[in-house]
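Here the complex is missing one protein chain, while the rest keep their positions.
Moving on to chain A:
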Amino acid sequence: MTDRPSWAPPGIDITVPSVSRVYDYFLGGSHNFEVDREAARVALKAIPAIPKVGQANRAVMRRAVRHAVGRGIDQFLDIGSGIPTFGNVHEVVHTLNPAANVVYVDNDPVAVAHSKAVLEGNEHATIAAADLRDPRSVLDHPETRRMLDLDRPVALLLVAVLHFLRDSDNVYGVVGELRDALAPGSVLVITHATPQAGPISEDQRRVQEVYRRTSTPLLMRTVPEVERFFTGFELLDPGVVPLTHWRPDTPPSDEDDPVLLTGLAGVGLKA
């Protein structure tokens, strides 16, 4: 049936590649199954430097998180967190502030189960099974309510996840609803896939093809389209830019693989 009631549990189908496990494979992890690796290999064949994008994505996320901690934010909501491998938000955060709270959110039951195992015994990090497409399911989740005080600033991380939502998912409405739930002083961190300059390259198209086989197709958005997500936020310098250009630790060099330009990053501050 197409209109499965919201309270009915989703089925587990590990014969379909999962975005988070493919990503794990890109990052050299083994939290994946052959079906994931098969999909990943096709994508790698098209764009061998994909893992670099993933790495750059993680790096910019780390920089943004450090920025948020620097602002005094001690609550983190990471939606679309996937398989926790290494360098996760809570690891970065807790190095800087061991008392800060981190809530991960994912709709992939396997990713959720794995996160549960990894986070077991951690008093300051938890995982909520919810779907970004239904922001209330995220905000009203018991774990969210237990760990986060939405009357105080929160760092909302939508890292490499919005490109899996179509406009028909009311993606701007979703971000707007989350924004409205945030207290002033909160920050929004977004990274997003974007087409290479000019029309979408054949390589990118092949990668999109790979994601089309997963349960979550990939949708590229342009800089103005990504900027629109920051409606209601003050977009911090340097704005929406390629991953490696967002407040880099070392200046980006011309030797960087141009594929790194296919990821955008931006951070906004809610007034």
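The rule is simple: a contact is a pair of C-beta atoms (placed from the backbone, for glycine too) under 8 Å apart; a residue touches a chain by one contact, two chains touch by 3 or more; residues count from 1.
The criterion applied here is as follows: contacts and distances are computed from a predicted model.
Within the choices "Autoinducer 2 import system permease protein LsrC", "ABC transporter ATP-binding protein", "Response regulator" or "Diguanylate cyclase/phosphodiesterase with PAS/PAC sensor(S)", the name that UniProt assigns to the complex's undisplayed chain is "Diguanylate cyclase/phosphodiesterase with PAS/PAC sensor(S)".
Only one of A:54, A:135 or A:242 touches the absent chain when the whole complex is considered: A:54.
In the complete complex, the hidden chain is touched by one of A:19, A:68, A:83 or A:189, namely A:83.
Looking at chain A, the residues touching the absent chain are 1-2, 7-12, 14, 21, 26-33, 51, 54-55, 58-59, 61-62, 83, 86-87, 109-114, 116-118, 249-250.
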